[in-house]
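Have a look at the structure below, then the notes.
Complex shown without one protein chain; remaining protein chains in place.
Here is chain A:
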Amino acid sequence: MVYSLEIKNLRSGIEQKEILKGVDLTIKPKEVHALMGRNGSGKSTLAQTLMGSPTYKVLEGSAKIFGKDILELETTERAKTGLFLSFQYPSEIPGVKVYSFLRMIYNKSHEAKLSPRMFREFLEKKIEVLEMDPSFSDRFLNEGFSGGEKKRMEMLQMLMLEPKVIILDEVDSGLDIDAIKVVSRAVNYLIEEHNSSVLLITHYSRILNYIKPDFVHIMLDGKIVKTGGEEVASHLEEYGYSDSELDVPVLKNEE
């Protein structure tokens, strides 16, 4: 079976400090895996390591997208395999208009190019889906955006790229319930229409009401310590991470 994402014994860190201490995770097409855990447990490190952040160094293990090992690839090449990361803190790029940036990444990621008019129409539809103001496309990329606007901007880029493997790093933080619904709609659209799979990193189970997880994983000190269904998230919501229930043996992912 070829997995969308297959991670084996992944260890990574900053310089000498190990943060990920052996992560195993497999995700099939159309599956949604929620990854929960305290601050500092290594969730974002996993996301950044997979995308190839220069901050983190891989120490051991492998990560494959559709059977292709990505850990040796430049970030650009990883993106080309269909991997997408919605950043927790997206960078601001002054002077670069959203419209021309989106057109650039669309054309780079699609064989069939769209004429300027067709692209404009395509973009307008996506902007509507995300309930964004059309004037967004004339602003500079993320510059002066509020936290919520940045998250929508990440979703808009995701809709341009139509990625196969989506990592959402706390896409719900700082969003009200209406915004969470909007974001979820965009993600669910890609799952349905493009068979995308999702690794959803979050602190709160709230978003899981709108993006239904097939599995919920709990991360603790750089490792996945528990895997289950939605009930794991509801348990967490009720008792928090300090509950001793977490000490139950890790459940295996069903093949």
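Things worth noting here:
The definition used in the following text is that contacts are C-beta pairs under 8 Å (C-beta built on N, C-alpha and C of every residue); 3 or more make two chains touch, one makes a residue touch a chain; residues count from 1.
Basically, contacts and distances are computed from a predicted model.
One chain of the assembly is not displayed; among "Branched-chain amino acid ABC transporter permease", "Cytochrome C oxidase subunit IV", "Molybdopterin-containing oxidoreductase family membrane subunit" or "Fe-S cluster assembly protein SufB", its UniProt protein name is "Fe-S cluster assembly protein SufB".
Contact with the chain that does not appear here is found for just one residue of A:46, A:70, A:85 or A:232, A:85.
Checked against the full complex, the one of A:74, A:221 or A:238 touching the unshown chain is A:74. Residue in contact with the omitted chain (choice from A:100, A:195, A:209 or A:234): A:100. Touch with the chain omitted from the figure is made, among A:122, A:140 or A:210, by A:140. By the touch definition given at the top, chain A reaches the unshown chain through residues 51-55, 74-76, 78-80, 84-85, 87, 90-91, 93-96, 100-101, 103-105, 107-109, 113, 116, 140-141, 157, 161.
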